[in-house]
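Provided herewith is a single structure, encoded as structure tokens, for subsequent inquiry.
Yeah, one chain of the complex is gone here, protein chain that is, but the others are all in their spots.
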Amino acid sequence: MPTFKLDEREIPFEPGDTVIRAAHRVGVDIPHYCWHPGLSVAANCRMCLVEVMPPPGRPAMMLDILTWDKAKGEYVPQRKPKLQPACQQAAADGMVVKSQTSEHVIKARSAVQELLLLNHPVDCPICDQAGECRLQDYWLQHQAKSKRMRDEPVHKPKGVVFGPNIVYDAERCIVCTRCVRVSEELAQDPVLSVRERGNLNEIVVSPGRQLDHAYTLMTEYVCPVGALTAVDFRFKARVWFLRSARTVCVGCATGCNSFTDYDPRSQKVARYRPRENLAVNKYWMCDDGMLDHARIHENRVLNGRVKGEETTRETAVQKAAELLRGKEGPKVGVVLSAEHSQEDNLAMLWLAREVLKTSLIFVSGRPEGVADNILRHSDKNPNSAGVAELVDVLPLRSFPDFEDAVAKGQLDTVVSLGSALPQPNSTAPSKVKTLIALAAHEGPWVQRAAVVLPASSWAESDGTFVNANGQAQVSEKAISPQGDSRPAWRLVSELGRALGVAPSWRKAQEIEAAVPKTARNSSSPPAPSAGANG
Amino acid sequence: MAKHLIDLVTQKFPGAVIQSHSNHGDDTLVLEAASWHDVAQFLRDDPRCAMQMLVDLTAVDYPDRDPRFEVVVHLHSLTLGHRIRIKTRVGDPDGEVVRVASISDLWGSANWAEREAYDMFGVEFVGHPDLRRILMYPEFVGYPLRKDYPADKIQPLIAYREVENIEKLPPFGKDEGMSFGRQTHSYGQRSNEQESN
Partner (left out) sequence: MEPLDQELDESEIELPTEPMLLNVGPAHPAMHGTVRCVMELSGESIQKVDVQVGYLHRGFEKMCERGTWTQIFPYVDRTNYVSPMLCNVGFALACEKMLGVTVPERCQWYRMALGELARMSDHLTCDGAMAMELGAFTPFLWMIKGRDMIWDLMEEETGARMTHSFGRVGGMAAPPTAGFKENARAVSEQILKIIEEVERLLLGNRIFLDRLENVGIISQEDALSLGWTGPCLRATGLPYDVRKASPYLKYDEVDFDVPVGSTSDCFDRFMVRIEEMKQSARIIEQCIARMPDSGPVNIDDPRIILPPKDEVYNTIEGTIQHFKIVMEGLKLPAGEVYAYTEGGNGEYGFYLVSDGSGTPWRVRIRPPCFYVTSGLERVITGRMMADVVPCFGSLNMIGGECDR
């Protein structure tokens, strides 16, 4: 394994790695702004400058500079070694690199930091990036002094609306061009570019266009400062009040890994952030996924309902048990949901087999949507593959089969899980005589149901989701169940108990252990590296 | 500072010292729990150490470690002028079995300090003459300074304590109490009787 030395530590690297990438892999942080492991190298911020010692027997590349000599009171010529950007410097076997141990590097970092802050507006109190801002962290670590400029800083446009999701502040921008590269390389839509020169540099949207591709929130995510802000998250919460749960996006079958940032005091989810997983989503998430957190709080069913009237969960469970008593057999159907986790579906399957003794098992979910070859999958359900995996013996009937069975009058009683229909205009649920819906959101199932049991959303309990590639991923619980809702598997347990049959699982760990372990290939992503923005 | 102390102990008790450091000028020894009492006694009695005073005894909770708790003792010799910190690690990750030998027979100050460590962390000091809570009331549930004890936890209401052999005086009856003031506040029945007088 070829290695190079960084500050007396041997760092192994793969052929083609740059110094910063090899260091990043082993967890050594070289301060940087414009480099991102998922994007091309721009080398414009110059923060990652390191001193590369010359090969043995060769002189170092020296630059002629002038330094201020305090004793003489004038500038005197001097020579200093040329520093190389670690993000561009290819690693070579036996190379000796100095980062923190070189006084030139320390001075360079302080100088770069000073220049970056030269025209920076005093926006920390109103800037969303505060608390996760590289300028703040690096100032304290590497500069810790005031700037020497006494003039008025350059003023640029603030609050420029780039598109429906993104607002740009040119004064805060350090023109690292991460956003430009994200648009070009990730979203394949080079709509952003840099205009003007020198200290008038700013990012602009191409004339006649808006920043409206499907990955605009990734520009906000990669921005190391508060120049790009998301309309969705602006002024909503201060990041140090937020806790992060490691979750999986439930917007489509790709199953991008995410962080759900929630405020533990108000138990509200503030935003999503992508979580690195090279096997699934690399470093990114699409806009639909990023904005999906709204569904955790909107249109929720938070109370039990009996015939449309709100009631307590206990009453609803009792009423549902009443309706189901004695109804086992051929006219009962159970609808699983590809929107819900393995645990929820496993519980429903148990209900079907052990309590209702039926083999009429259908699956429902959200309708198909837009796909691209970057991250988005056309199947907008996170767990279709998982449900298919669970129902191994019995045939898993699809939604058209359900409509069919209902039309033929084969189903009297149906217990359904989920809130959406693959065919939104279908009237099948209304044709069922007795419908008991376990749902988290308002929708067609809830409207037609005789009894509604309030289920929790994905953010309110641990859940396993199997994505389109067959990778089973666990999503952690973020907030407590809202209102009177409970995870669907717990509702099934209550329902079963009311009908006199208790399941073998009571607690979250027990039902998680019951989920089959097949297809668990992937997905423990590496520990988060230094820096919140990757 | 006084590295010779670390060397003395390491020589005398070869298997007992897990780790040692002198960060910030404080000599520190991490000891095996089994040799806790012996090393402490050596430090008190040996004339080269002469630790007459146990300055402080406390515990620290590291929930990610196994053993979870660290009992930390600071010793001071007034005659020789040196100090040392000795620590030992005890307790399972759930905090259910946390036991270490008591050194209250060596220094009187350990008596109350161990009671406080018991009270706050649940560390049981084997051989302590009177291990009960000192800062919290006896009916308190839990060990407050543990990291898994939430700072805003509410304790259950306790019943009014029944204590034997202490006669409690009943509250003032109508015919007792102040001759002034109280009677001017009329509360229902009392005022009726007042009027009837």
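By written order: A and B. Residues from 1 in each chain.
Quick note on the criterion: a contact is a pair of C-beta atoms (placed from the backbone, for glycine too) under 8 Å apart; a residue touches a chain by one contact, two chains touch by 3 or more.
Source: prediction; values computed, not measured.
In the complete complex, the hidden chain is touched by one of A:37, A:131 or A:516, namely A:131. Per the touch definition above, the residue from B:6, B:40 or B:54 contacting the chain not shown is B:54. The missing chain, though absent from the display, is touched by one residue of A:9, A:82, A:107 or A:145; that residue is A:145. In the full complex, subunit A touches the hidden chain at residues 117, 120-125, 130-131, 135-137, 139-140, 143-147, 240. With the whole complex as reference, residues 23-26, 28, 52-56, 58, 60-61, 72, 74, 78, 81, 83, 85, 107-109, 111-113, 116, 120, 133-137, 144-145, 149, 151, 165-166 of subunit B touch the missing chain.
Following the convention adopted for this analysis, only the chains that are shown with their structure count from here on.
Taking each chain's centre as the average of its CA atoms, subunit A and subunit B sit 46 Å apart.
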